[in-house]
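As you look at this complex, bear in mind that one protein chain is not there, while each of the others sits in place.
Entry: chain A
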Amino acid sequence: MSASTSRRALLWAPLGLAAAGGVGFWAMLRGMKDGSYDPRGVPSALLGKPAPALTLPAVEGVDTPGFAPDALASPGSPVLVNFWASWCVPCVVEHPQLVALQRRGVRILGVNYKDRPAEAAKFLARHGNPFAGLVADADGRAGIEYGLYGVPETYLLDGGGIIRWRWAGPMTPDTLSAELDPLLRRHA
């Protein structure tokens, strides 16, 4: 390489760098638009690990029974663990999806996060109760065991009780068709 060509290459370098940055930025924006990239999303540290055991009481005033710790250790078939609260507005948005999943035969275990039992019962009476089992996490400690950011948050456990998927925030119909359904099929 002669001196003049290398100098020319040096002149082009900033432009090349800017172009590469532009392409990267464009890819990021595109990913954000089609949902494949979420700048705030951090994958759960528990993916591929056994679900933490939950030894929590059932929610008072709700017909749904609680569940034993081994309901999560070896459920036999895929099960969803859903953290929710009656005071959480996105949970209202998500609830129809939970009800639809339950109607399709998906087993959903609920964790009522830092909530008043009476309010939780009212919420379920009003919006429907999709839970096969429901426990109360009154002080939020179970949430921390799962690395919870906030409610709603949903975990998919496979038949062996291994966490395969985590969704932070409300699941929309799109979430079900694009993310959850293929996983349910794979782990069925």
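Here is the rule we go by: contacts are C-beta pairs under 8 Å (C-beta built on N, C-alpha and C of every residue); 3 or more make two chains touch, one makes a residue touch a chain; residues count from 1.
We take it that contacts and distances are computed from a predicted model.
Undergrad: Given that one chain of this complex has been left out, which of "ATP phosphoribosyltransferase", "Cytochrome c-type biogenesis protein", "Zinc protease" or "ABC transporter ATP-binding protein" is its protein name according to UniProt?
TA: Of the names offered in "ATP phosphoribosyltransferase", "Cytochrome c-type biogenesis protein", "Zinc protease" or "ABC transporter ATP-binding protein", the absent chain's UniProt record gives "Cytochrome c-type biogenesis protein".
Undergrad: For the chain left out of this view, which of A:F67, A:W84, A:F123 or A:Y146 touches it?
TA: Touches the omitted chain: A:Y146.
Undergrad: Using the document's definition of touch, tell me which of A:V42, A:V89 or A:A118 contacts the absent chain.
TA: A:V42
Undergrad: Please give every residue of chain A in contact with the chain that is not shown.
TA: Residues of chain A in contact with the hidden chain: 3, 10, 40, 42-46, 114, 139-141, 143-150.
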